[in-house]
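As you look at this complex, bear in mind that one protein chain is not there, while each of the others sits in place.
Entry: chain A
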Amino acid sequence: MTRDYSLLGPDARRAIESGLAAAAWYHTDVPRKEMKALMQRSDGPAIRDTVILFAAMVGFAGLGIWLWPSPWSAPFWLAYGVLYGSAMDSRWHECGHGTAFKTPWMNNALYGVACFMIVRNPVTWRWSHTRHHTDTYIVGRDPEIAIMRPPAFLKVIGNFLGIFDAWNGWSRMLLNATGRIHPEEADYVPASEQPKVIRIARIWTAIYAATIALALAMGSILPLMVIGLPRLYGAWHHVMTGLLQHGGLADNVNDHRLNSRTVYINPVSRFIYWNMNYHVEHHMFPMVPYHALPRLHALIRHDLPAPSPSIPAAFREMWPALRRQLANEDYYLKRALPATARPYRDDFHSAALGAAAE
């Protein structure tokens, strides 16, 4: 079956008509008392992580500038780039949910900074991510499907250097700065919020214009090494982890165990990714803050497919499935559930799971 990922196309209409859109999703049972404890907000963990993050960024960028243009500056730029072009992806995400900090202004402040660095309009992307949670990997409804079928490998690989994503972000910023909203954005951003999209795009455009002007005045790309370019040279980590969230798994289903992947990863990547490797858990219970996801995982793992044991293992599982989707769009990985889990409702998902399921 050929998929049409446009939010205004036939698959979007079909998802609404079939009840696949805005459906009730599967949830593992968690006693209310325990869920309440998991959902509790606190400022401490995110303040600690944010201080470490920005201190490291200032340190790495400072050393990069100090050693510039020597090749010895390169490792510091690479480290700075990952924090700018990848850690800001998870900060944008968690603060957008409002779960990083207990104090709202702290969430909003980090959200605004992270959005700028990752080049995602904070208003547009709040609404796009809302839709991603309503209709996760529902074709024609979810605006955040990272790997469409058949997979466009050039785009996937290019995004390791931010090429298509960042280009898209900057071109959308310029479009919005001229006072226009893309028709697909208008599908999920309410009209009352659209003036904010435009205002922010204009502020960002001014910041980039000032950075470029400074680079021209200095006759050096150094200012752009600090602002803008790290979105490209530091993107690889968030793309690496982001592809694993849903890649190769089922689409058009209403059970996050079928369309999302939890991966055990190393502590440095977990800091950069802010625990979003617990991705099934996050989608099932988006109110649980990042720092409580390991506890949530321990509580519900009996009902979830076994996590991938590492990032390389997850790629070894996903990549061949993506290659098979080149020839057969309906192919996907159906992950086995432990004996303690409630089974998948295959009857409910029969249309999506189809004959190609394994």
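Everything that follows uses one rule, which is that a contact is a pair of C-beta atoms (placed from the backbone, for glycine too) under 8 Å apart; a residue touches a chain by one contact, two chains touch by 3 or more; residues count from 1.
Everything below uses one rule, namely that contacts and distances are computed from a predicted model.
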Listed names "Fe-S cluster assembly ATPase SufC", "Rieske 2Fe-2S domain-containing protein", "Carbohydrate ABC transporter permease" or "4Fe-4S ferredoxin, iron-sulpur binding domain-containing protein", with the criterion being the UniProt name of the chain not displayed: "Rieske 2Fe-2S domain-containing protein"
Identified contact with the non-displayed chain, of A:P71, A:P190 or A:P312: A:P190
Residue among A:G98, A:G112, A:P150 or A:P294 that touches the chain left out of view: A:G98
Per the touch definition above, residue among A:W127, A:Y208 or A:W236 touching the missing chain: A:W127
Residues belonging to chain A that touch the chain removed from view: 22, 32, 35-36, 39-41, 97-99, 104, 126-127, 130, 133-134, 190, 192-193, 285-287
